[in-house]
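Would you mind keeping the following structure in view while I ask a few things?
Left out: one protein chain. Kept in place: all the others.
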Amino acid sequence: MIFTSDNASGAAPEVLAALAAGNPGYTMPYGADDGSARVEAMLREIFEAPEARVFLVATGTAANALALATYTPPWGSILCHRLAHIEEDECNAPEFYAGGAKLTVIEGDDAKIDAAVLERVLGSEVSVHNAQPAALSITQATERGAVYTAEEVAALSGAARARGLSTHMDGTRFANALAATNASPAEMSWRAGVDVLCLGATKCGAMAAEAVILFDPAKAREFELRRKRGGHLFSKMRFVAAQMEAWLADGLWLRLAAHANAMAARLREGMAARGVKIVHPGTGPAANLFFVEFSGEQHAALQTAGMEYYASAADAEGRHSARIVASFATREEDVEAVLAAL
Amino acid sequence: MIFTSDNASGAAPEVLAALAAGNPGYTMPYGADDGSARVEAMLREIFEAPEARVFLVATGTAANALALATYTPPWGSILCHRLAHIEEDECNAPEFYAGGAKLTVIEGDDAKIDAAVLERVLGSEVSVHNAQPAALSITQATERGAVYTAEEVAALSGAARARGLSTHMDGTRFANALAATNASPAEMSWRAGVDVLCLGATKCGAMAAEAVILFDPAKAREFELRRKRGGHLFSKMRFVAAQMEAWLADGLWLRLAAHANAMAARLREGMAARGVKIVHPGTGPAANLFFVEFSGEQHAALQTAGMEYYASAADAEGRHSARIVASFATREEDVEAVLAAL
Amino acid sequence: MIFTSDNASGAAPEVLAALAAGNPGYTMPYGADDGSARVEAMLREIFEAPEARVFLVATGTAANALALATYTPPWGSILCHRLAHIEEDECNAPEFYAGGAKLTVIEGDDAKIDAAVLERVLGSEVSVHNAQPAALSITQATERGAVYTAEEVAALSGAARARGLSTHMDGTRFANALAATNASPAEMSWRAGVDVLCLGATKCGAMAAEAVILFDPAKAREFELRRKRGGHLFSKMRFVAAQMEAWLADGLWLRLAAHANAMAARLREGMAARGVKIVHPGTGPAANLFFVEFSGEQHAALQTAGMEYYASAADAEGRHSARIVASFATREEDVEAVLAAL
Partner (left out) sequence: MIFTSDNASGAAPEVLAALAAGNPGYTMPYGADDGSARVEAMLREIFEAPEARVFLVATGTAANALALATYTPPWGSILCHRLAHIEEDECNAPEFYAGGAKLTVIEGDDAKIDAAVLERVLGSEVSVHNAQPAALSITQATERGAVYTAEEVAALSGAARARGLSTHMDGTRFANALAATNASPAEMSWRAGVDVLCLGATKCGAMAAEAVILFDPAKAREFELRRKRGGHLFSKMRFVAAQMEAWLADGLWLRLAAHANAMAARLREGMAARGVKIVHPGTGPAANLFFVEFSGEQHAALQTAGMEYYASAADAEGRHSARIVASFATREEDVEAVLAAL
């Protein structure tokens, strides 16, 4: 019973089947295949953005770093939450791709950027001596399992835009955020002021596939060159495209995300009902992960039951901070077994 | 009948089957899965290098750029052939990953580095004003279809080592080179002085899988950090490992490469016998690609027959320079059809 | 009466005279001149560090960025105070020179790094996903006018060293710190665990001259190459050396610094006695700058008297935050005039 991360799962059967279906015959390499074109067309329709340009890569770090670099000069700064994946978990990839740009961190509950703190940071005077604020990065859903509403995204991106910054969305769990809010893809992205969205499929059912959606097509050529220069242009791109196509077809992506969210909600509510302290997310819509504080007994019971998750060592009172992540592959019976063990 | 590139083919059935077989259940992410460990063990055995460290990535450009950066400081230079993929076809990826290092190009027939030219370049005095020569990069097989013998590799790497340079091998078609020479993997790599080999599976039957083999394990930690920082560490690494494992198992890789070489040889010899001028490779062992000069009539006949390949526009005498590439998937009947058309 | 910054002053007469004296005749370029050698010898003696290597540059930003890059890989992080010049005022130069490394900011009063916060940051677990902590940067004196004692420096560098980090000292006002504490140069640098010191002369009487002192000579060749690659190797280095030589000779540097400190102290104490609120530095030894909060009346009186300094716009209560900087060139009569105006 694995609740360590959504990337411990394999791929959805539909995704794997698409790889096999896409294998026979010859195709044009490097994204000139028909499948890549179909993916762009699908995402334009899904996002109601007929001009958008779509580029596929295979990791979320690549997607984020390439997208941010397209909107941030080397002397620029990227404003993000202190707990953002780009700050905490990408080993300086954003700095690398953006040629030495700076990440400026902002606080806020549940890893959501606090609008007042953002305003204060944006209000600083900037001269030739300072990093030049260039981009705001919003993680949707956040690293603490919280989900911004479309209105919240619009408010943050609006504050950024008023000072000349662009807005990037790290959407590694964008599908989960949509499933949690019932916002449409357009409402949660470009209509809320997002300039570039990194739409992650990997954590939610693909093998290795991420779509970078540039709502401003004028950035496309630069992005293409950056992708190639980063070593992220696949020769047999048909296989990345096949994953993405299968994932998007017939709303599979949203069904998989809704399942993951539902499993997490069932766990979260069940644990709370059994006396577990829920730490994150606090209020508002929630995605497929949450953070708790287990008593020593609770932790021991779950370990005995075979539940796996990342937990801190016991603190002075024997309590453990832990992260619980459900995925598209989480089974209801495992959730029930976990709750029964408490 | 596609002879444009070996990357126009899909994946070998064994490779696809391995993806499906590897999908069920949970695994540790980011290369901590059992499959990744098995691949390292297999390559250590195949290369008779029990200390070697193996890191998987998904594109040849990533493999080359990461490997070169591990051996070249930003103020260094990389010596390579003027036609090397790293110089011609990677959109400055090596310069990017190596922090602004320089590529210094060297001439030689059939895209092989000329030993005398290399000696002359290595003989220049170097001061603080100059780029510091740091690495020699050898492409095996070359971009013109030629193959270095193990002795040739050893001579070049020896000259480099005598001046303090390391040797990188771009082995995107290393399997084809082995099949063409019957050298053992060890003979063609570390025994011939190669410090780091980028072993490409993608062009020869995988979907997207390349192994970077560091014969000096002391470089492993740096490489790991570079890979992550480049966005090339896959969360579901099990799928890259599964491809590589299937490709290596039971000598599949060498059989696929030998087939591609044989198809190219059949075509090359058949074309030569029918009056086509073979341009590259000149002499010596050959891999799965070659370069010709077609008369206008030859070109027209092949176009009519449906053969696809990259060709120049007609020159003043109506002749076309063309590249012909066979792959693991090339069918004998297509080769015969092409020859019949001449 | 200029108290905006110590860089609004010109150069000390001794420094200018040395330029003229050093002009006639031919010298070896690029630091191979006798003057550069004499400067290295002088600094080795002054710092009781016979193995140290000394490299001259012309700006503090260049000195800091080059020194930090020598101790921080591109995937590393540099720990510094949130208000450090390298974080706030160098337009991403450290990130640029260190190939995209990250600056991780730490809080503390008077722009001094808080030892407890440093311990907490150093205590975090580090994996391949994270920036790798590589260097601690201490500004001496700080951007708020405070001075670390040698014991404080040793405590911070010791904590860093215990986790494998090196220590860099931004000594743009190192002379002022020495004058404020009476510590010896060695006590305040390598004996306190500093690996590389950027000793600034520009703010304290030179025209444009900074010495980077590498206490570990093994880093020298890398530093030299980095300096050249950054465009900071002067052909007519004799003129940078002449400034530094004159500045160091016969303790001029410490006399100039002591004068600047004394002028600032006289102002600070005089202002406090006249009801001005002193904000920084709080306690402990102080350098040649301090921060105040002026009432509207105080500010107006000083403006009328012709005192220039950087001040915020009036807050809701009409008060102005302001920075006052004295320099080697500050005249006693100006200090008295300022105090008289209050």
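Just so it is clear, A, B and C label the chains in written order, and each chain counts residues from 1 on its own.
Everything that follows uses one rule, which is that a residue touches a chain if its C-beta (ideal position, glycine included) is under 8 Å from a C-beta of that chain, and two chains touch if they have at least 3 such contacts.
Quick caveat: nothing in here was measured; it's all calculated off a predicted structure.
Engineer: Using the touch definition from the top, which of C:His232, C:His299 or C:His320 touches the missing chain?
Structural biologist: Residue touching the absent chain, from the options given: C:His232.
Engineer: Thinking of the whole complex, not just what is shown, which of C:Arg53, C:Lys112 or C:Lys203 touches the missing chain?
Structural biologist: C:Lys203
Engineer: Write down which of C:Leu43, C:Ile78 or C:Cys91 is the residue touching the left-out chain.
Structural biologist: Touches the omitted chain: C:Cys91.
Engineer: Using the document's definition of touch, tell me which of A:Val128, A:Ala218 or A:Ala316 contacts the absent chain.
Structural biologist: A:Val128
Engineer: Please pick, from B:Arg53, B:His81 or B:Lys102, the residue that touches the omitted chain in the full complex.
Structural biologist: Spelled out, the listed residue whose C-beta touches the missing chain is B:Lys102.
Engineer: Identify the residues of chain C touching the omitted chain, counting contacts across the whole complex.
Structural biologist: These residues of chain C touch the chain that is not shown: 2, 5, 7-11, 16, 19-20, 22-29, 57-66, 90-93, 96-97, 202-203, 207-208, 225, 228-236, 238-240.
Engineer: Against the chain that's been left off, what residues of chain B make contact? List them.
Structural biologist: Within chain B, the residues touching the omitted chain are 74-77, 88-92, 95-96, 98-103, 128-132.
Engineer: Which chain A residues touch the hidden chain?
Structural biologist: 30, 73-75, 99-100, 128-129, 132, 222, 224-226, 228-229, 233
Throughout what follows, only the chains that are shown with their structure count from here on.
Engineer: What is the chain whose Cα centroid lies farthest from the Cα centroid of chain C?
Structural biologist: B
Engineer: Using the average of all C-alpha atoms in each chain as its centre, how far is it in Å between chain A and chain C?
Structural biologist: Comparing mean C-alpha positions, chain C is 42 Å from chain A.
Engineer: Between chain B and chain C, what distance separates the C-alpha centroids? Give it in angstrom.
Structural biologist: Once rounded, the distance between the two centres reads 51 Å.
Engineer: Any chance you could list the residues of chain A touching two or more other chains?
Structural biologist: Each of 90-92, 96 in chain A touches at least two other chains.
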